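Removed from the display is one protein chain of the complex; every other protein chain stays in position.
Entry: subunit A
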Amino acid sequence: MEDRKRPCRRELLDWINVVSFAADDTKLFLDTHPGNQEALKCFDALKKQRTEALKEYARYYGPLTLDTAAVSSDRWCWINEPWPWQEGGC
């Protein structure tokens, strides 16, 4: 039976790219502005959204990070999905 909660792969990946980029860029800003409260709040929110999205992606489409590479079967799944430069990759 089809999982009704299964997110669209493309959309979820786009979302991961968006929040990860925003978190990365905020991180650079914070390196030179470590006391900026607005940026700190922004980073905290982005980090939570990113962690959630990476977990959800791993559940349906395989892990993108070491921390979301769960051992749920008797096969190592990290190598299954295409690599980022390949067709169908991220």
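We take it that a residue touches a chain if its C-beta (ideal position, glycine included) is under 8 Å from a C-beta of that chain, and two chains touch if they have at least 3 such contacts; residues count from 1.
Methods note: contacts and distances are computed from a predicted model.
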**Study point:** Candidate names "ATP-binding cassette domain-containing protein", "Manganese catalase family protein", "Glycosyl transferase family 1" or "GntR family transcriptional regulator"; UniProt protein name, chain not shown
**Key:** "Manganese catalase family protein"
Check your understanding: Contacts of subunit A with the missing chain: which residues?
Key -> 13, 16-17, 20-21, 24-25, 27-29, 31-34, 63-66, 78, 81, 83-85, 89-90
